[in-house]
Every structure is written in structure tokens, then in C-alpha cells.
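Have a look at the structure below before the remarks.
Removed from the display is one protein chain of the complex; every other protein chain stays in position.
Entry: chain A
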Amino acid sequence: MTKKTATSVAALMAIASGMVLAPVAFADSSSHDDELHTALAPIPTSKVTGSGTAMVHLKGNQATVTIKTQGLLADAPHAQHFHIGAKGQCPPASAAKQHNGQLSLNTTDGLPFYGKIGASLTTTGDTGADHSALAVDRFPKGSAYTYHRTITVDDETAKSLRDENAVVVVHGIDFNGNGKYDNVLGASDLDPKLPSEATNPALCGPLKMAPAAAVAGGMGGTQSADTMALTAAGGLLTAAAGTLYLRRRSSRQS
């Protein structure tokens, strides 16, 4: 019993010290590396059937970004950004509106969900939200591409990434399936000189922290069978002894 009490006290102390130390460990989260990832799924109503994946390794304000796509419009540039500062979500089909008589979802329609641009994921040069958002000559081209680049993001974007509030959006759709960007949905809501198809969101994915390490999916209750059986058998034998006592008592009474 003394040993058991000592063990309980030790366990309590371990739990208590963990509770004290845990907040200290978490307070330091911005200095270690963070890994985020997401699958890129088609925007509803966009007629896109492609998909993709995105991974971001974040160290301070340095973001190493890897994006893979498939099934996008071939031979066409695809603008891609971190969007930040809204719900950290991709827009549902209900966010679509009539554009040039067609139910579709342009970049502005998605803003309440994924937010404004935090960084432009260009292949070379500037990655800012203001100057490079529609730098069509510096974005990846083609239906399936792999993009890999380390960029510096501003504090707001870094914080949004760490808060799991940033969203990767890849733009450029072929709504009428004619193999090129045209004005079937009218002019772009972002730049009237461009067709809406060229800037409409195609693929989207909310960036979430990637889990690391194996899970603790077992406690061993089916492994220490001896202990379990002894406990059970012990209980049953106690019950047997109890009934024998009652038997003796009841025979004395008679």
C-alpha cells in the first residue's frame, strides 16, 4: 500500500510538472520550424476536374513552398497565391453568382472565405501581394506542374500560416472547355484587360499544420492477459468465498 501511494504521488507530481512546463514549451512556437500542407481541390462550379497538393515549410518568415498540380488548362499560366485574413476556408458552391449569365465563382466571390492575397507564388522575382498578384509571365504554366521555391513572407502572412488561416489558391479555368482563356464569363474582376477565366480560382486548399510522429493507439489491455485474468479470477474466488460464508451463516440460523 505504501508503494502504491508513493507511485500515485509520483504520478501526480509528473502530471503537475507537465502542466507547469507545457505552456512554456508552447510559448516558443514561432522559433521552431512549422510544416503545413493541404490537398488542392477544384472550386465548385468552375468545371475544373484537376487537383493538387501543397506543402509549406515555414522557418521564421522563410516559406519553402512545394505545389503539385494535375488536370489544369494546358499551355496557360496559372496565378497562385497564399490568401489570408478571412475564414481560412475554400468557398462552397453557394458562393457562386451569375457572371455573364453563367453561374460561376470569381476571385472576388471567394474573398469572404479565403481572404486577400498574402503572397504571390511566382517562379522568379517579386512575391508581393500588390505588384505580382497578376504577373502572368512569372507564374507556372501547364496542366500538371511542380512548383518549388523558398520565398520570404511578411509578418502578417507568416502569422496567418501559423494560425492555420492561410489558403492556397491556384487560378485559371476553362469554363467552356475550348482550350483557352476567353470571355465566356466576361472580363476579369481583378483586371478588365484579362478574361475572367484567366483569373477565376481553379484549385483551393486551406493550409493546416502537418502532424508528425506515430500515434499512441494502444494501452496494452490485450497484452497483459495474465494480470487481467488474475484480477478476474481473484474477484470470482472472493465471490465464491463470500457465498460459502453466507451458506454457513444460513445453515447456523436453521
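The rule is simple: a contact is a pair of C-beta atoms (placed from the backbone, for glycine too) under 8 Å apart; a residue touches a chain by one contact, two chains touch by 3 or more; residues count from 1.
FYI, contacts and distances are computed from a predicted model.
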item	value
UniProt protein name of the chain not shown, from "STAS domain-containing protein", "Heme exporter protein C", "Class F sortase" or "Taurine transport system permease protein"	"Class F sortase"
Residue in contact with the excluded chain [from A:G101, A:G177 or A:G221]	A:G221
Missing-chain contacts mapped onto chain A	22, 25-26, 37-42, 44, 51-55, 68, 70, 92-93, 164, 205, 208-226, 228-230, 232-234, 236-237, 239-241, 243-244, 246-247, 250-251, 253-254
